[in-house]
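Rest of the complex left out; these chains stay put.
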Amino acid sequence: MTDITAIYNGKKISQIPEDLFIPPEYLRIILEEFEGPMDLLLYLIKKQNIDITDLPIFPITEQYMRYISIMEEMHFELASDYLVMASTLTEIKSKLLLPTEAEDEEEDDPRANLIKRLLEYQKYKNASEKLETLPRNFRDFYVVSNAVDSKESKIIETPDIKIDQLKVAFLEVLKRAEIFSTHNIQSETLSVRERMSLILSVLKKGDNVQFEKLFNLEEGRLGVIVTFLAILELVKESLIDIIQNESMSRVYIGLKS
Amino acid sequence: MNHTLENIIECLLLISDEPLSVNQILKILDDKTVTKKNIESSISNLNKIFENRAIHISHVASGYRFQAKPGLENYISKLKDKGTNKFSKAFLETISIIAYKQPVTRGDIEDIRGISVNANIIRTLLELEWIKVVGQRDTPGKPELFATTSKFLDYFDKNTLSDLPEISDVETL
């Protein structure tokens, strides 16, 4: 967790500010970076640059609790797992405070189990970083499966799909997409998406079309709005350019050159 | 390994989902010293090299592509019968993304599904004329943008895309 990078108000943040006043927006971004209580603990330990086998449970517990209380104050959706870790830490702390019999101090170090778990977690964290660097199909290497059948005009069998299956498949895909880092999946209304496809197919390379020509007034007010939204969406996705040579002159729409 | 012009053309034709024209190949090569003639003679050289192989380059309307040579149909059909998850989950997901998120590129579909798109699925969709290319995104590689067609809507007996089942925000959570 040493290389958190977040951008807030255009500023790059790579470190949690040392003083504990953290503007809530910063904190939210930072906390979302943690993969759970183990990850947060590892971060706190690494930040102190201490030997894990000599885990200083008191300061670490204190810092951990401070994070937790800030998270609670902010009504940050706090996974119960964070609280479980808090109670584990408190338990270890209280055990350390109790007088122990000198002989089997080593054996009964209440921290031992936590240290073991932290090291175990670090091991798989390392593994996941290694896995991420492996070559991947279609990104780093390419599989050939495209040579076609010798028959020139094969009859394509039409699939047997019910319309509801489309919806179910799309919903499943959306759920899955949450797991991958791209989050830009919102569903605009379909009429807008459809109009976007239509506008693109009307436009030809290097041939600009008058803005007004894209509208069909017979469609009424709603149709005009849909077309307008589609144009805006296409601009946002940088697929088209809006061109106006001087103010008050005609507006043209063209494919992004 | 240093790749020859032939190697590059061979690779492009094998990886492309669609036949490639000489112009398309020239564009990808982006090398002013290579002429149309070079490409054409490389292709005919490749066909000589592949003389004893199971595939050859054939010239179809929209360009060149590799095809299996005659005489192997029996084996191919056995392969296709077995592994036919042609209208599989992947197929459904791909067409649903194109329908609901159009216009999209192959990369968009991959980003959403988190896994590479099977070339055969795109090809089948194009052959069915359920989707068509409506343009190219202005990013490196100029990827093609896919959208659904009226034939796709016809199949489901719908008039417009907005007649497809609605996806509400609640469901996506």
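Side notes on the structure shown:
Going in written order, the chains are labelled A and B, and every chain counts its residues from 1.
Going forward, contacts are C-beta pairs under 8 Å (C-beta built on N, C-alpha and C of every residue); 3 or more make two chains touch, one makes a residue touch a chain.
Because the structure is a prediction, the values reported are computed rather than measured.
Stoichiometry of the complete assembly recorded in this file, written with the chain labels shown: A x1, B x2.
Heads up, the rule we're going with is that only the chains that are shown with their structure count from here on.
Put simply, the C-alpha centre of chain A and that of chain B have 29 angstrom between them.
Chain A meets chain B in the complex at residues 137-139, 142, 144-152, 156-161, 163-167, 169-177, 179-180, 182, 185, 187, 189-191, 193-194, 196-197, 200-201, 203, 237-239, 255-257.
Chain contact summary for the complex, chain B toward chain A: residues 14-17, 55, 60, 65-70, 72-73, 76, 86-87, 89, 91-93, 95-97, 99-103, 110-114, 116, 118-120, 123-124, 127-128, 132, 134-135, 137-138, 145, 147-148, 155-156, 158, 160-162, 164-167, 169, 171-172.
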